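With one protein chain held back, the other chains of the complex are shown just where they sit.
Here the chain labels run A, B and C in written order, and each chain numbers its own residues starting at 1.
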Amino acid sequence: MSNTPDLRVGVVGAGLMGTDHITRLTTTIAGATVSAIVEPDETRSAAATALAPGAATYTRIEDALEAGAMDAVVVATPGQFHEPVLLAALRAGLPILCEKPLTPDPESSWRVLETEQAVGRRLIQVGFMRRFDPQYRQLRDLVAAGTAGELLMVRGVHRNPAVPGSYTQQMLINDSVVHEFDVVPWLAGGTIRSVEVRYAKRNALSPAHLREPILVLMELDNDVLVDVEMNVSIQFGYQVATEAVFQRGVARIGQPEGLQLWQDAAFRIAEHEGFGTRFSAAYDAQLRAWVDATRRGEATGPSAWDGYKVAVACAAGVEALGTTGPVALDLPPAPDLYA
Amino acid sequence: MSNTPDLRVGVVGAGLMGTDHITRLTTTIAGATVSAIVEPDETRSAAATALAPGAATYTRIEDALEAGAMDAVVVATPGQFHEPVLLAALRAGLPILCEKPLTPDPESSWRVLETEQAVGRRLIQVGFMRRFDPQYRQLRDLVAAGTAGELLMVRGVHRNPAVPGSYTQQMLINDSVVHEFDVVPWLAGGTIRSVEVRYAKRNALSPAHLREPILVLMELDNDVLVDVEMNVSIQFGYQVATEAVFQRGVARIGQPEGLQLWQDAAFRIAEHEGFGTRFSAAYDAQLRAWVDATRRGEATGPSAWDGYKVAVACAAGVEALGTTGPVALDLPPAPDLYA
Amino acid sequence: MSNTPDLRVGVVGAGLMGTDHITRLTTTIAGATVSAIVEPDETRSAAATALAPGAATYTRIEDALEAGAMDAVVVATPGQFHEPVLLAALRAGLPILCEKPLTPDPESSWRVLETEQAVGRRLIQVGFMRRFDPQYRQLRDLVAAGTAGELLMVRGVHRNPAVPGSYTQQMLINDSVVHEFDVVPWLAGGTIRSVEVRYAKRNALSPAHLREPILVLMELDNDVLVDVEMNVSIQFGYQVATEAVFQRGVARIGQPEGLQLWQDAAFRIAEHEGFGTRFSAAYDAQLRAWVDATRRGEATGPSAWDGYKVAVACAAGVEALGTTGPVALDLPPAPDLYA
Partner (left out) sequence: MSNTPDLRVGVVGAGLMGTDHITRLTTTIAGATVSAIVEPDETRSAAATALAPGAATYTRIEDALEAGAMDAVVVATPGQFHEPVLLAALRAGLPILCEKPLTPDPESSWRVLETEQAVGRRLIQVGFMRRFDPQYRQLRDLVAAGTAGELLMVRGVHRNPAVPGSYTQQMLINDSVVHEFDVVPWLAGGTIRSVEVRYAKRNALSPAHLREPILVLMELDNDVLVDVEMNVSIQFGYQVATEAVFQRGVARIGQPEGLQLWQDAAFRIAEHEGFGTRFSAAYDAQLRAWVDATRRGEATGPSAWDGYKVAVACAAGVEALGTTGPVALDLPPAPDLYA
């Protein structure tokens, strides 16, 4: 591979996630170069360029496309700005790694799907990086192998020590549970049939405008039942874990690892304090897979169709926040491109 | 205590649980003697007497009472026969350790309560032995201490390797979840407000007449949300575990312990294979506490009122097996005797 | 068993361990009664009698023997007073549970052996209660089963949070490692061939007169190599653990168990804080086994010969505290009574 020219990647959006992608592309991911940064904010643009001095800077993606400045695009703007960027990059025929969510609602996600189908080949990989986490892959392999029998139930936890003041009640679904909406069907081999939300005793340490933790119940079309505890003010650490209940056994991922310490009458293992350490290898593997597939002219990973399905589940989940009982999902058949 | 005469205990019912109580009383529990065995089946009666040669045998509790053959009674018949035995022993003023459930339905439980109130003092201890398990006690102490903040959610698992053919769908509630109906409110300091049942994908290894595993959702009147996975055909072992979600942390009990083995590219800890090993110390502690309290003329442990509340929850749970959404509980105020 | 009269047990020595035995005998161990307490100190004697009101008190064992006050004897005096008590009880033909060590040196241990042989049957059980610990038994079963291959090496830790000021350098061997001298050969199926001591960096938190932790190396006559870390000032908790290295795997016992807590960015399991919790079940089982065997007229558990072998190993271990390289053990053949 060392003789193929590097893949020229444009990064759209130079906020927290965009900067993280730029750093990985310049220091960890061999075979790719950041050739363009698209960011309207001057301060952010300058900070990002300092990390990738050879990159040209633009304020609009259209200019970067016209300049032929990139072979492929990473989209890392806030979700509400994804649609126009995606449509422009799709029409230019460029491969795209798009941070989750694909777009914030099913209608706009559907328009993206239509455009990709009009182009006629898969160009979008959605940034559901859990699919690249070694432990989720181990668990999916176990489901596929069938050695513990059929999968019957999935019990998840997503625990954050805290969230910023800007985090809203709907973001419990759209920003956090969204990952489970993608990864659980991927693990379990089904599609979400309904979503229900149950409220636990409210955590008095949560920001005043949040009512959480919540328990999200999902039913898949293969009858697998899922319950996910979504908890964003629990303080003790960052923990994303999944317990899969099979016919003949139970498997769990996401437990703490690393240095173990006996001191002060206890045995301790450090827990993660954020997604950075928990999923660092997954972010690397995701980018690695995308760069490699892109250079081979292929598509891989979660598709726009996966992104659309999650947009529909999020809409149902948000509705379930204010509803008693399950909210059913209404999914069209998968377009041919994704079949 | 060695100078007080031994407590003369009559055991009513010499099946599996009754025999187990006789063995403990004769070999493990100092200060008590099995003085009477009440069992209509001759074979069982003979087998039980072999374990406690000094015990007189009866076919009806009334005869044992009339003979003045016992200072206290252990009731270990099947649940549907509890009521007349309890009423007779209560009227005789004898302390009673009654295997769970108190009785199989709220109406008969209420009649037992009325009789105990008529006698005017607490004589019944219900056999919810989890309250005597060291790990449950540790967890309850943690809730009470408040060092991890308020309790918000409880997530439980009750996994059995298999059940006999006589185990019915309603026994998922009345025989198994019944323990959670008692121990979770005791841990969490509340009363059950509603019960809901959700069905997971059916385990094809279950007996044909069972639809399980199920997920039982409970809401307590202090807003704590509870979900319990009830699973009776999972084969891999016997696992009863509880995860308590607090404001600032999470605690878990019931994980495997003991010899750890690295072999064949894996690290292993044996899992329990039945309730005998998991709760053996709890059964001992329960009997110990009851014998001691009885000899002091006091009552301790779960009362008949606790048994009644569980009977009401079971009735709601059984209803929830065939209902969509939560089934609310309707509890009368606690009678003065139990306040 | 409930019809056999209770075993009348005399307890010699009413200090810490003696009182503990009295409490177990009166509250936990069915089938036995404390009938005599032998203790020259009046305060101790009175305190012990309060726990066992029916017991007669004596200042010398000879008086208790003459009075026919006991069927069996528990010896719980300090080790240097064991010999005359043991000789008197042996000559009276009474079964004995003798706290470890049998006696403090090989010469006096040998005299005890000779007396027991003169009586002609096994009367002494030495209080090496680790043999009754469920985890050690599991490990011994694994060695015997051979499913992990032959045992090659044993790596142990014995970690105490602290010791009283009266604890001497020789007690590292005679009071603490003494348990390993008994239990490791019992596990591994061999006899100790040599003992060596290596010094670690001294713990500055140890009492000034102690040089520890130490590493004790033992070689068994079946070539199994053993290293035990002996550590008495480590503060964090009480941990006695053993790792057994087999041909095809490794097994470990003695790791922490019980309530698991995620809080403050860590996962925690409480560690024991003393031998009371770690070995409580073993103490119960030991007494249980002894009472039962005694009532059947049999002997069980570690014999006086086991006690003698440990006395020889302790003498070698103490010598090794001040020696470079291994100190070999010189054991006579086992007398016929113990073959």
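The rule we apply is simple: a residue touches a chain if its C-beta (ideal position, glycine included) is under 8 Å from a C-beta of that chain, and two chains touch if they have at least 3 such contacts.
Since this is a predicted model, take the numbers as computed values, not measurements.
A.B. asks: Would you indicate which residue among A:60, A:193, A:211 or A:248 is in contact with the undisplayed chain?
C.D. replies: If we include the chain that is not displayed, A:248 is the one touching it.
A.B. asks: Applying the definition given at the start, please give the residues of subunit A touching the unseen chain.
C.D. replies: Listed in rising order, the touching residues are 1-3, 26-31, 33-34, 52-55, 134-135, 138-139, 142, 148, 246, 248-253, 255, 257-264, 281.
A.B. asks: By the contact criterion defined above, which parts of subunit C meet the unshown chain? Give residue numbers in ascending order.
C.D. replies: 149-153, 155, 159, 198-205, 213, 215, 217, 219, 222-225, 227, 229, 231, 233-236, 239, 245-250, 324-325
A.B. asks: Extract the touching residues of subunit B with respect to the undisplayed chain.
C.D. replies: So the residues of subunit B touching the unseen chain are 161, 236-237, 239, 255-256, 262-271, 273.
We take it that only the chains that are shown with their structure count from here on.
A.B. asks: For copies subunit A and subunit B, work out whether under half or over half of the interface numbers are shared, and give different or same accordingly.
C.D. replies: same
A.B. asks: Quick one: report the Å distance separating subunit A from subunit C, using the average Cα coordinate of each chain.
C.D. replies: So the centroids are 58 Å from each other.
A.B. asks: Rounded to the nearest whole Å, what is the centre-to-centre distance of subunit B and subunit C, using the mean of the C-alpha atoms as each centre?
C.D. replies: 37
A.B. asks: Calculate how many whole Å lie between the centre of subunit A and the centre of subunit B, each centre taken as the average of the chain's C-alpha atoms.
C.D. replies: 45
A.B. asks: Find every residue in subunit C that makes contact with two or more other chains and list them.
C.D. replies: Where subunit C meets two or more other chains at a single residue, that happens at 255, 262-264.
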